[in-house]
Structure formats: C-alpha cells, structure tokens
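Of the protein chains in this complex, all but one are displayed in their positions.
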Amino acid sequence: MKKLISVNINDKEYEVAVSPNQTLVDLIRNDLELTGTKKGCELGDCGSCTVIMDGKPVNSCLVLAVQANGKKITTIEGVANGEKLHPVQEAFVEHGAIQCGFCSPGMILSGKSLLESNPKPTELEIRTAISGNLCRCTGYQKIVEAIKDVSEK
Amino acid sequence: MLLPKFEYHEPLTVDEACRIMGELGQSAKPLAGGTDLIVNMKKKVLSPSHVVSLSGIADLKELDSGNGTVKIGACITASEIAQSETILKSFSALSKGAGSLGSPLIRNLATIAGNLVSARPAADFPPALLAYDGQVVLMKSTGERIVPLSDFFKGPGQTVMEPDELLTQIILQKPPAGSGAGFIKLGVRKTLEISLTNAAAYLALDQDGSIKTARVFLGSVAPTPLRSPSAEKILTGEKPDEALFEKAGEAAAGDSKPIDDFRASAEYKKAMVAVLTKRALNMAFKEANAG
Partner (left out) sequence: MSEYDVINSRAPRLDAPDKATGRAKYIDDLKMPNMLYGALLQSPFAHAKILNIDTSRAEKLPGVKRVITAKDIGTVNYGISPARYDETVFCTDKARYVGDEIAAVAATDLETAHEALSLIQVDYEELPAILSIEEAMAEGAPAIQDKFPNNIGAEVHQEFGDVDAALKECDLVRTDTFINKRQDGAFIEPHGCVADFDRSGYLTLHSSAQSPHYTMRNVAMVLGLPIGKVRVVKPYVGGGFGPKMEATPMDYCASFLSKVTGCPVKMNYTREQVFLHSRARHQFVHKLTTGVKKDGTIVALANECHMDGGAYSSFGIATVYYAGSLLGAPYRLKNMKYDGYRLFTNKPACGAQRGHGGVAARAAWEQQVDILAEDLGIDPVEMRLRNSMEAGDVTCNDFNTSSFGMKECIQAVADGSDWKSKKGKLPEGKGIGVATGFFVSGAGYPIYRSETAHSTITIKLSDDGGIVHVFSGSAEIGQGSDTTIGMIAAEAVGVPLSDVRVESGDTDFGVDLGAYSSRQTLMTGHATKDAAENIKAQVLEVLSEEMGIPVEEMDVKRGLIVFKNGSPDFQKVRTIYVKEHRGFTDSPKEGSLTFKEAARLAYLRKGNIVGTGKYSPGELGGKFKGATVGTSPAYGPSAQVVEVSVDMETGQVTVDNMNDAHDCGFAINKTSVEAQMEGSLSMGLGEALYEEVKFDDKGNILNANLGEYKLATALDMPPVNAIIVESNEPAGPYGAKEVGEGAIMPTIPAILNAVYDAAGVRVWELPLTPERVYKAIKEKEAKEKEKK
C-alpha cells in the first residue's frame, strides 16, 4: 500500500505517493524525473547517487523514499542559480574536471557540501570529502584542483 | 536493483517501536541508516516482511555526557561520532573507528547501533567500544537490560538480542587519566574498505608507569570481535616499550582464529594481527602519556 510523503527538493515542495520498497534515488529519477542524480551500483559503493539530505551528502540508493518524508533535499539540478553556475560547477568546467560526467553530479555535491562546512580545506580534506565518489575517467586530479581553486577564491 | 516488498512502520517513540517489534518478532527488521539492511535486501540475502524505521525517534539521537559516563543514542551516525568533540576527548579510538567506516557518504547514514546489531566480524565500531569496556542497553516492551558488549556478539550476524528487542543506547565510562586507546584498520585501499584485520587496544598506566590495565580486541579474525587474553597477560604489570608491544602482538596473533577467504589468507591475517596490535598499543601508550 503506497504512503503519501512530503519532501522538499531544490526548494520545491512535492507530495508523492510512494511504495515502501521504493528508494529515494528512484523517487527522484522516476517519479520526479530529476535524472541528474545517477545510479552506478545501487549498493552505496560508487556515490553517483549522492544527494544532500538535511544538509549532509548521502547515497540516495540506500535511503527509502518513505524515509525522506519531511526532509529537505538538494540534487544537482538545484545547485546552479538560474543561468549562473555555482562556483563549484564553474570550476569543474574550467578545470576540465568533467569527462564522461557520470560521477560529476555526485562529485559536485560532495565538493559543495565540503566547502560549505570547511571553506579552506587541505588537499587531504578535499580528497577525503570526495572519497565516497568513484571516478573512472579523471584520476581525480582536476577534480581536486577545481575544488581547491574555489576554496582559494 | 529492486527491493522486495514489505510493510513499513514508523514509530515515534521507543515504546512504540518496542511494541511493534514485540508483535512482529522474527518477521521484522529495524531500519536505521540502511547501509547494511538495504544493501542486504537488494542482494536478496534478507527479505523481512516488515521494516521498522527508527529514524523518527528523537531519543535515539541523543548524546549524553556527564558524571563520568557517556551515553550514545543508537541512531547517532558514524559521521556525528567521528566529528564529536565529546567523543574525541575521552574516546579517541572510537572516534577513529567511526571515521574509518565506509566513505563519508556512508558515514552520514550508518548508525552506531546498526554497526553493532548487524554483527559483522569486520565491523569498525566493536573493537574500540570493547576496548573501552562498553555496554549496550537492550529494550523491549516489558523492560530493559544492560549487557556488556563483550557478551553481546555470538557469531557472524548473531547477537544475544531477542527478536522483540531494540538496542537503544551504548554506555561508556570515561577512562581515567593516564590511560589511552588506539584503533587501527588494515584494508587494501585507503577507504571504502571492509577490514582485512583490525585491532583496538586500551592501556591504563599505574603511578610508576607500568601497565595497570590492558585490553586488546581484534576484528575480522574470528566469528565475533575477539579478545586477546594472552596479549593482555603479557602486558599487565609490565613497563611499556617496543619489545613488550611486539611480544603482545605475537601473543594476540596466537589467540586469533582467522579463516581463508576471498579477501585474504588466514596466514596473512594472523601475521597482521601481530603488526596491528603492536601499532594500536603504541597509539594507546602515546595517548596515555599525553593525558
């Protein structure tokens, strides 16, 4: 039997009927058609499903949609400010930190989240903050450089 | 990957949760962070017909510190523990264990109770909690009991908990001055790892600098987190130094009972018990001297 939940995603209130066995990532991608959040492994190993939930980056593939009831969520679609990219997005584009782009939404959210709580991180802190986001394309080099660049501005 | 179908319950109080668990018993599983339960349900290892979410219970997120005792609510996350000044001050090894679990994303969901209740031999919380001689509070509708963590684990995935019980709190006594602890984990990568072996050590020093109390706990080398009485025997009453810690490490290796598995051989794990125990003892000694 479906349950009605209320969830705030990217500053918009949604009321959705969800099945108990539906995950948050599937709610976001399928019901709400916000496909920027990706599914790479569905077991919490890769981080491509990262969303910010009540201020913390989490693997949305491990959260039940019903658990998101009453929560405030930011997905990649909620990061840019209208036409203007967020500084982290801008830096990723400028530095060539995006190749295939599949890990990028998760990476950007993890990076943004880090800088909000730690505006001047060390390189080790940057690498730790994104250590739950796997990337097969970049070797992380330009991702780290991009986040560092934002922190130095 | 699809989750099997189940009925979902969202109690708002511990009492309500216990009542529901009492009614449903074996057919229900409690859900906190989901980093173990959801994964196992997707892998079709577990298929409970009822899932009881504990995330709505405010009491389970409380951290109480006072009178020499720290009480950690069951649903406090690994992140919160790793970042807590209170925990770092008195229980540095626990802070370290919490910070080594999974990845930052997993740590934002995974709870301390979940890590204990899932009872994986390689789990990151138990060794440090055991080194600090922790206790757990188990509640059910008819009352609660306090169980020393050293009596809690029975086997992989098995604890002394009854089907209608909930783990609500972890109780730790603040260690005395002149004591210290260390936790160390060995994996293949630097993060997102399930330990090949891990070790936690606790030392309390006497006035003359010799070891008054020693506790050594090992993970991943037995069906449950394993105490090393042989290591503790070698340490107690002695003056700490490199050679002593090395001997203790060898003794811990002797106590360990690892198995060959697809991650590593028993022989290697045993050898690493010696190395990690020695290093954990060094960490504990360093902290004991500092404070």
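Just so it is clear, A and B label the chains in written order, and each chain counts residues from 1 on its own.
Everything below uses one rule, namely that a residue touches a chain if its C-beta (ideal position, glycine included) is under 8 Å from a C-beta of that chain, and two chains touch if they have at least 3 such contacts.
All values reported here derive from a predicted model rather than from experimental measurement.
> I'm checking contacts with the chain that's been left out. Which of A:Cys46, A:Leu62, A:Leu115 or A:Val150 qualifies?
Checking each option in A:Cys46, A:Leu62, A:Leu115 or A:Val150, the one touching the absent chain turns out to be A:Cys46.
> Have a look at B:Gln26, B:Ser210 or B:Ser265 and name the one touching the chain we're not showing.
Of the listed residues, the one touching the omitted chain is B:Ser265.
> Which of these, A:Ile9, A:Val66 or A:Val79, touches the one chain of the complex that we don't see?
Hidden-chain contact among the options goes to A:Val79.
> Kindly note down the residues of chain A that lie in touch with the hidden chain.
29, 33-46, 48, 75-77, 79-80, 85, 89, 92-96, 98-105, 108, 123, 126-128, 130-144
> Residue by residue, what part of chain B touches the chain that was omitted?
1-2, 103, 186, 188-192, 194, 196, 262-265, 268, 271-272, 275
Heads up, the rule we're going with is that only the chains that are shown with their structure count from here on.
> Could you please state the distance in Å, as a whole number, between where the Cα atoms of chain A are centred and where those of chain B are centred?
Chain A and chain B have C-alpha centres separated by 29 Å.
> How about chain B: which of its residues touch chain A in the complex?
Contact set of chain B toward chain A: 1-8, 10, 31, 33-35, 38-39, 42-43, 51, 53, 55, 79, 102-106, 108-109, 190-192.
> Show which residues of chain A lie in contact with chain B when the two form their complex.
Listed in rising order, the residues of chain A that touch chain B are 3, 19-23, 42-45, 47, 50, 56-59, 61-64, 66-67, 110, 128-129, 131-133.
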